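What follows is an incomplete set of chains from the complex, kept in their original frame.
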Amino acid sequence: MSGTSSGIVGKSFGDRIILLAVVAAGLIMVLPILWVVGLSFKLNAELKLDTNSVFHVPYTIKNYADVFGGSNVFRWFLNSLIVSSGMTLGVLILSSLAGYGFARLRFPGRDILFVIVLFGLAVPEQAVIVARHQIFSMFRLHNTYPGLILPGLAAPFGVFLMTQYFREIPKELDEAALLDNASRFRIFWKVLLPLTIPAQATLGVFTFLGAWNDYLWPLISATKKDMYTITTGIASMQMNFAQTEGLGFLMAQAVFAGLPTLAVYLFFQKYIVTAVSGYAVR
Amino acid sequence: MALIELINISKQYGAVQVIDNLSLTINSNEFMVFLGPSGCGKSTLLRMIAGLESIDGGEIRIDGKRIDHLPPGERGIAMVFQHYALYPHMSVRDNMAFGLRNIGIDEAEITRRVTEAAEILVLDTLLDRKPGQLSGGQRQRVAIGRAIVKEPQAFLFDEPLSNLDAALRVRTRVELAQLHNRVKSTMVFVTHDQIEAMTLAHRIVVMNNRRIEQVGTPMEIYARPATRFVAEFVGSPAMNFLPVKLDHDFVRLTDGTTVHTSVPIKELAPASDYTMGVRAEAISIGEAGTGDTDAVVEVVERLGDRTLVYARIADNSLLVAEAKGDSPLAAGAAVALTFDGRRTHLFDATGRGHHAAEAA
Amino acid sequence: MTQPIHMNESRLRNGLFVAPFLLVFVCLLVIPLFWGFWLGLTKADLFGPGKFVGLANYTRLFNDRIFRGAVLNTLYFVVLTVPVLAVFGLALALALNRKTRFASVMRAVFFASSVLSVTVVTLIWRIVFIPDIGLLSNIFGWFGLPQVTFLSNARLALPAVAIATVWWGVGLPMMLFLAALQQVPGEIYEAAALDNAGRWKTLWRITLPSIRRTFLLVLIIQSVLQFQVFGQAQLMTQGGPNNASRPIVLYIYDVAFTRFDVGMGAATSQVLFAIILMAGMLQYFLSNRRGENR
Amino acid sequence: GDPVEVTVQRFFGACDADWGTNTDVSKAVGECGIITSQINKFVADNPDIKINVNTVEWPGYDQLTAQLASGEPPDVVTIHESVLSDYQSKGLLEPLDAVLKAAGVDSSTFTAAGREGVTKEGQIFGLPIDSHTMLWHINMNYFRKAGLVNDDGTPVLPKTADELLAQAKQFKEKTGKPYLVQSMANEKGAFYRALYIYLTQMKSDFFADPTHVKLNTPEAKKIVQLFKDIYDQDLTTKDQDYAASLSGFTKGDGGVLLNGTWVVGDFDALSKEADNALTNGYAVYPYPPVFGGEPAYWSDGHSWAMTKKDRTPEQVAAIGKFLKFMADHNFDWARTGHLPAQQAVIDSAEFKALPHRATILSIANVAKPLPAQVRHQFAVNDIIGEEIASAITGQKEIDAALTDAETRVNDLLAN
């Protein structure tokens, strides 16, 4: 039920104004994206003279052809897929386990540990990146998939989200399962986990998007061309002083790098609002 | 099939004593109901039997065997929760089978038991649905089915009907009574609805404030409440209470009216304060001037089969009396009330109840 | 709160559920963080062990005008973005909290930018802000307006970065607010309608008080995020002109990675960590004090 | 046996779509095209060597640093000569003298600038492939309109600062356009380079002590003052960033673009096309020595360096071969617009036949990098560029800016 519309019979003048404002704001939101997409379909040479040419023909797909022509793009795409999926899977597993533990089980130091994990939310990546790089060097983890995936697994946000979500599930379910002779793990695995799917979807999408878009860590950890992710890979294709040498090409890269994440979002869109509500209110 | 003994049970949450040195025996095959107001510790007691709460003192035995240190799954007990606690993502069949699979019963046996339970509970056609696709009553039946298939020594119910609407509640109540006839098993049932307690129980445990007020059959509880609390809590409309003084063979209301009662007054201490209790159906309504005391009708509630008449008497108490369904009384009418002496009760200052000598 | 379901359970074994996460958390966050504390006390580059210098890095840090500027820039940036993100996100959520097809399309529009990476976002906004060939200069051109040089003007550079940041990040607060709005029972709006409360009155007296906890959550999440602003500044202005848009993290990055002064970079990181922690706790306690009797 | 594997890491972008399989280097154009084709050619010529090319985002030092820190660096890597010492001083690079010698590359064939750029502590740490510096790119169509053309068709260039201002005013009156097209927004490079060029010409040795910069000097003030005057009198474009200034110049926004050697080829090509601002009207010259002194130019250069790492003799030989190939084909690289690092190429007719090389050739002999001992040159340059920019655009007093630059650089170098 929509709060703002209840009790109001018919559309008022105020509603129209709001509608207009929303449409206007929406246009401002998409305009930059359209501008970029437009540029990506223009020849570099043409743009060098005048970007206004976006508004008229000819258009070209050469820029996209060039992106794909960089023979490594598919490999990078695959890397990103592996890293993002691996990180997503890992975060989901670890966060679910920990969320269940923090929400449902009693063990020594639970509450203080939970607070410590929450403090982790405030740690900027820069505060740990050097040390982490050195540790990974020690264990020869650079230029490996684990090297790219592991740092993302220490995500306090996921634990926070899952803990809140598990707290929402009626405790009677655990108890019913206990009386049904189920072990702790079995309760977690067979009874509760299936109920957290909306939260898993949300956390999964956020993790996936974050992993896909991450830049700094892949840049310094995956330093071999075959291990680049799509973000660092595409960046590596840029020439120095790139904008001028290939504005259209650059825009095509941007579109190409952004598309998968947009697709992931649109696909899971319906879960996100419902699940975000799980923790937003508390 | 199981004799459950609670011996000197205590329980506290932090500093709050919730159950205090409570002892109780529940007989084999008995249908025992825990009745009491919200927060009196009914659920806690039940959950201690189930093993979902630890106990801080005392022992729990089933058929003589001490079980309070066993984990819940190993006590041979099934429980039905107020909010059903069905596994939402499993089909009805899987909900029932889950507990059996966990202890490794073979699939043929599981199928047999599930089918049988489904027949008893008329769930046959619903076995492949998810709980979300069931009505409240059907969900409750599934929850019961999940308990039945385990063939437990005892069933525990924690207000299983309170989430159903009125009509369904009545129907399920009858079904539960029939179920008990069929499966013959010890059942412990928690409720704060006295109609449920009255209609279902072999014996009722009335609890209040960490304590047991009375244990007895429904009619004992209704007709011979051990304490004023029990008298007030059980019965709808609630019993009328009037402060009285003892006067030889009869009692005297504050306005001087005398009322005859069969309670053996002589045995009571005459000096102390007493309260007389009388149920609505023990008050008859007649024409003004013809009864124990006159009264003016204030509210008339017509329930169809009977009518509740709220009338104010001289000492300013509002009493409720029961009249026939087609009683012509209306608010404002002047009437006389007559108390049925055999069905009056006296409660002393400590709340203890005194009743007419037991009928033969 | 959770109670022990059965007293006989081995409590330590319960800890096994959180152990895997804690292991990763400790190895990848806690240890590096303490390693960082140590590094902050040394003079070190990336290539070998450093030497202990005590608090020298911190002394240098607080004497550095550029660093102090970066702190102010960061605070300014947080002040620029966080309220706008919260208020704009709330406004959008209020406007789009409907079950119509139009609303769901618009929700997608406003969230879409959130899924782009910082490289793409800054690319887009450089192309918007850039003089001559940029979108804005094209638009200004149509109306015959003079060019505004957002990214090279000391006063406009940080606001320009903030605009891009708001554009990028408004989706998340919007989602959080939407979720919260959906938890407000419809009945109290109807009660308000019967109580003659108009649109504004309803907004101020009913809606906003009902979602104030979410508002706090949004403020804290966004503050933590925006204190760490880096990519946008790095890629749009490189902190310029004249350091006018250099935030703390960019300072850290420059010190540690282009000057190899890792000890100093680590020291700066600790300062940032402390600032974020304090800001978060301050918000939390302030709002908790006021909302105690709820 | 198995081919020897060598990892080559470079910037300059990726352009496999256009040049991924091209081995005919003479056909390739642009930095990326040429270097890609060169490596292709080397691979084709040397089937016993396997080259793994790692392309990095410009300038790629974050990544290189990370690789060195984690002990997995590439074998051969493109490094600016100004950055070599950062890595060399920490012992992360291998001296190349022996390797080059074994491969048959003689360092005496390098240009003076190239040799100086790669020589640290008496040893060679890189194979120089070019020198690059700043140039005046001139729109001759406007110069003609402004009456700033000599009889022989060459542009009239200022000889003193006053002349510069006068000519710029004249130019503005006649054409209505600013004289200079500069990248001013978020720009650091153009400013420190201009400063270095003129300070070098005035023999103001600002890095006499490589650990201490001296910037608060009358010479420096004069230079900054000139650019500030130009700015204050609206004789330059003001709001453009690097990209905008490039496209602005091609659109005819002004007379002289201050930019590097690397865009010569592009503008030359444009001037041969019809219907644009540069059609038949492009010329390029070194920075005119308006403060007197002798011709001298700050320069930087790209070089190939070899990281310190355990290698088999075969690998070292293969790297030597690669470096030799690059040295031998330095002319190809020179077609990008950069000045070659091989003296022989500069002297060759083939090079001189390339458009505009005649006018800028002189630089090659007088190009001069910062002293090799100056550490953190990228960071130093950034600080100086930043401070000067704020002085020129009026955000700071000139004195203050120079003082600040000096203290900041010295603080940086002290730590």
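By letter and in written order, the chains are A, B, C and D; residue numbering begins at 1 in each of them.
Throughout what follows, a contact is a pair of C-beta atoms (placed from the backbone, for glycine too) under 8 Å apart; a residue touches a chain by one contact, two chains touch by 3 or more.
Since this is a predicted model, take the numbers as computed values, not measurements.
Asks: Per chain type, how many copies make up the whole complex in this structure file?
Replies: Overall, the assembly in this file has the formula A x1, B x2, C x1, D x1.
In the analysis below, only the chains that are shown with their structure count from here on.
Asks: Just curious, how far off is subunit D from subunit C if you go by their C-alpha centres, in Å?
Replies: 39
Asks: Taking each chain's centre as its mean C-alpha position, how far apart are subunit A and subunit C in Å?
Replies: Here subunit A and subunit C have centroids separated by 15 Å.
Asks: Per the centroid of Cα atoms for each chain, what is the distance between subunit A and subunit B, given in Å?
Replies: Those two chain centres are 55 Å apart.
Asks: If you look at subunit D, which of its residues touch at least two other chains?
Replies: Each of 62, 65-66, 69, 243, 247, 251 in subunit D touches at least two other chains.
Asks: Name the residues of subunit A that each touch 2 or more other chains.
Replies: Subunit A, residues with two or more chain partners: 50, 133-134, 175, 178, 235, 243, 247.
Asks: Can you name the residues of subunit D that touch subunit C in the complex?
Replies: 61-62, 65-66, 68-69, 86, 90, 92, 184-186, 188, 238-241, 243-244, 247-248, 251, 376, 378-379, 382, 386-387, 389-390, 393, 395-396, 408, 411-412, 415
Asks: Please name which positions on subunit C make contact with subunit D in the complex.
Replies: That would be residues 43, 45-48, 60, 64, 66, 130-133, 147, 149, 151-152, 154, 237-238, 240-243, 254, 257-261, 264 of subunit C.
Asks: Taking the complex as given, what residues does subunit A use to touch subunit B?
Replies: Spelled out, the residues of subunit A in touch with subunit B are 170, 172-173, 175-183, 186, 190-191, 194-195.
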